[in-house]
Every structure is written in structure tokens, then in C-alpha cells.
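Yeah, one chain of the complex is gone here, protein chain that is, but the others are all in their spots.
Let's look at chain A:
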Amino acid sequence: MTAQEVRLCGLLLQEHFGEVVAKVGTHLLKSGAQNLRTIIHETGISLDLVKKSLCVLVQHGTCVFSSGRKAPGSPTEYRTSCDRILRILRYPRYIYTAKTLYGDTGELIIEELLQRGDMTMSSTVKTVADRLTQNMEEGRSMDYSEVSSAFSKLVETHFLQRCPPMAGAGTKDSGTPATPATPAIPGTPAAPVSTAPPTPESFPDCYRVPHVTLIGRGKRRLSNEDGEDQRNAKKTKMDSETHGDEGIYWQVNFERFHLHFRDQAIISAVANKLDQTSSEIVRTMLRMSEVTTSPTATCTKPLSANEIFRSLPSSYNIPRPILDQYLTLLVDDPMEFVGKAGESGGGMYVVNLHKALANLARATLESVVQERFGSRSARIFRLLLRKRHLEQKQVEDFAMIPAKEAKDMLYTLLSQNLVQLQEIPKTPDYAPSRTFYLYTVNQLPTARMLLQNCYKTVANLIERRLFESKESKRLLEKSQRIEAILASLQASGAEPEQLTEVEEMITAPEKQQLEALRLHINKLDSAENQVDETIFLLESYVNSTMSVY
């Protein structure tokens, strides 16, 4: 929970949930577990608002509550963690992945679940069907069963999972799906619960789709803009049909998405390094071991060459001996993506996940040094990564860089803390003339440092975006008003002259400014996504090393 992480989380919460939630959230992040009274006292926010903010946070899974540490009867304590909030940055990527895998239906399901935190299956299906129907042509509507089947597919491949039921939360009214406007208040837990929150996976029914009776089609929204939202909310409240899945809330399984991203990264790295066919083979191997490998495994379960041959997509019609050759080449590659684990079944092969992540992280570090300091500094960096400890003279000789320049580059890298100095004394008094000074690079601490820098970068980008919008607030408001006027005029059938007159209320330079602003904000948005890719790689690498110990 570093300062950069807290800052970034604060900004993300502010963007998605508003000022109050952001304040409460950051306060909890900074001070650890606290009970309600302390939060109210320290943030100075009224009880009502604090309660609502906590509800929002719990709904989205960012905050967990447990009974007090001091004694079983003491008030509940609330705790947040950074990881869950940082996932907000990655929402666009999740939605895009769902779209590529399961089409528009999948995309909307994931989007709804991400927005609402957790929902029952029936409500999700209904909402998604309504949205899809809205976008379809007149006269067509989306059938519930299609959406349900998409939902079930998502559950089968573990992208969605059940929320773990709260122990002792029987008084929770779970009838209505919680919306941000009317949060369900978590019931006061009477019985003491274990301090560690149960993981979703520890429940056997985690991925079981309940038997839900959902018959019907999506309803098209009426084209009445203003009263629409309220009407919808009223509708859901009055919708008291039970569908047999009360109390079963579903949430997005972020870990599974992360595994998917990791696989994507490995496949694209293989495609870059070797060729398309090898990457297809690795993709097949990873697909086959999707659900059998635990998230923290060092490598996948061994797969025999026969199995791989059978599971290859039919479009790649490669004969068996060629497949063997490709596998051998993959094993021999210095990057060690694939390893051989035995000879039975024509050769047992595994994908070395942790090693692949380490290699990708190393490539990331090298690319950062290259872009920031130049290719010769990158040469020195790679040299030190390979050879571990080297003296100044040796660095110059191996890298074939003149002594003066090599010294300069090494000192720059040292000042940026990318390279460390190890002293080995010859005499006990550490006299400088009688000590060896060796340069070295430690991959893991450097990766952590770079990760923090990435967090700071994203926070900077968000802040810049907010600043840009604030600068042009007046302009934006004006354009919004004009759009609203235009739309209402169009709806009530005005003449073209009136429309043009209204349009001309925005002058040309203002239009240009608006355009530029739009471009800027888009650029900043896409930059955030790009930095998030780096964050993902580095985070996975750091987590993979942690789980070993």
C-alpha cells in the first residue's frame, strides 16, 4: 500500500463513485481496518454518507467487514485493499476480452456485472436483454434464453463466479438486486466469523449455474428520456417474480481474466520470437490446460504430444513429425517457454509459466531502459543482467564502449536506481582503494520500482485528463446544452432553419477547441490502457515470485 497506489486508488474511486466514496476509501486504505465510529470521526463525514459509501464499497467487493479484533462482541471493522480498486483500471480490457470471446452478449453481461458489482443471474439476463433489444432494429428483440446460454458459457469457463455467501448474514434482504441508488445494508453479523474472508473458490457450488426459469424477451425502452431511469428502477422493484435464484449473486472472476491475459502475452511473445505456427501450438497447449492448472502453478500439467496433435485446430494441417520438430524447437529456445517433462506418449510437454513471466518482465525492463537512456545503456543493462556482477573495467570491455562513455552511462543508471553497486572489501577497513566495486542488476526489486512508477504515471494521466476537462468545463457545458436543445427541437419537428440557427451558436474556433479536447482525452485514455498492460505484466511477475515463497 504505497503512496502511489493510494493516490491512484483515490483517483479511480473519485471517477467511478464520487467524492465521498473516494474520501472514505482512501481513509480506509491509509489507516487499515477501522470500525464505523472511527471512520466517521476521522473523516468528518456524516453517518448517513459514510454508511452509504461503505455499502457501495462492499457491493463492489472492495471492502470487507469482519468482527472486531479485540473481542468477539466489538463493533465490526471495515477493511479495503488496493488490489481490488486497481482492477477498475482494467475494466475496459475485461469488457473487450469478453467481446472477442463471446460476442456482444458476453460483452454486455460483463459490463453490467462490473458496473453493479454483483447481481443475480435473472436480473443480469433481463437487463442485458433489454439493452440488446434497444440496439436492435424495430420489431426484433432479444430472447432471454440466448442471454442465459451466454451467461452459462461464461460460468463454465470460470469467467464468472458466485459471490461467497456472508456467514451469519441471514437477515440480508436479497430480494432486490442492489443498485447504487438503493444499497442493501449488510446485516449485523451476530455470530463471530473467521478473520480471513472465505474465497469464492472454497465453495463447491462456485461455478454451478442454478436452475433458473426465465422465459420472455427483452423489452424495448420507450423513447422517453427523462423519466426513463426512474421508471426502470420502479419496474425492477415491482418485478416480484421469483426465478428460483434468490440470494445467489454472481461476480466477475478477475483471476480468470488475468490468466487469460497472461496466456495472451505468452502466445504473442512466442509469435514474435518464433513464428505463427509455434504460437498456435502454444495456444493449443494453454487452452487444454485452462481449467486444470491452478492460478499459482509454476507450469501447466504435462501434455503428451499425441494429445496436442489431436487438439490442434483443423485449419493447421501439419503432419505429426513436423509437430514434433516444432515442439523440439520450442524446448530448445533459450527463452524456455516450453519444457519437456518426460518421454511417455510421444513426449510430455509443459508450458513454463513462471519462467515465461520472468522473461517477459525482463524484456519490459530492458525496453524501458532502452527507450529512456538509449541503446548503449540498454546494452550495458542486458550485459549486467546476464553476467550478474561485473567490475567497471569488465563492463567496458564486454560492451565495447569507450571508457568515458561507459562510466557516464553506468552512473546515470546508478542514480536512477536501475543498477546497484556491490562492495567487496579486501581489507576489513573498507578502504576505497582496496575494495572491489561490482555493478549488478536485481530483477525483482527493479521490477517493483518500475511498477510503482507505472502507478504514478497512470495517476498523472488521470489527473491531466481531469484538468483538461475542468479547463474546458464552460465549453463542454455549452455544447451539451446546445445538443440538448437540438435533440428536443428535432423531436418536436422543427424546421431546418431553426436547427442551423442553433448549431451556429457554437462558433468555429470553439468547435475546433472541442475537437482538440476530445482528441486529448481519447489519447490520455488510450495511454492509460497501454500503461495498464505494463502494470499487468509486472504485477503478474511480482505475484508469481511471491507465491513461490
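Throughout what follows, contacts are C-beta pairs under 8 Å (C-beta built on N, C-alpha and C of every residue); 3 or more make two chains touch, one makes a residue touch a chain; residues count from 1.
In this section, contacts and distances are computed from a predicted model.
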{"item": "Name of the absent chain as recorded in UniProt (options \"Protein YIPF3\", \"DNA-directed RNA polymerase III subunit RPC6\", \"Elongator complex protein 6\" or \"AP-3 complex subunit beta\")", "value": "\"DNA-directed RNA polymerase III subunit RPC6\""}
{"item": "Given A:E156, A:E463 or A:E515, the one touching the chain that is not displayed", "value": "A:E463"}
{"item": "Full-complex contact with the absent chain, from A:T100, A:N317 or A:S375", "value": "A:S375"}
{"item": "Among A:T2, A:S74, A:Q134 or A:N272, the residue in touch with the chain that has been omitted", "value": "A:N272"}
{"item": "Interface with the undisplayed chain - residues on chain A", "value": "268-269, 272-273, 275, 277-278, 322, 325-326, 328-329, 334-335, 359-360, 363-364, 366-368, 370-372, 375, 378-380, 382-383, 386, 398-403, 450, 453-454, 456-457, 459-461, 463-464, 467, 516, 519-520, 523-524, 527, 529-534, 537"}
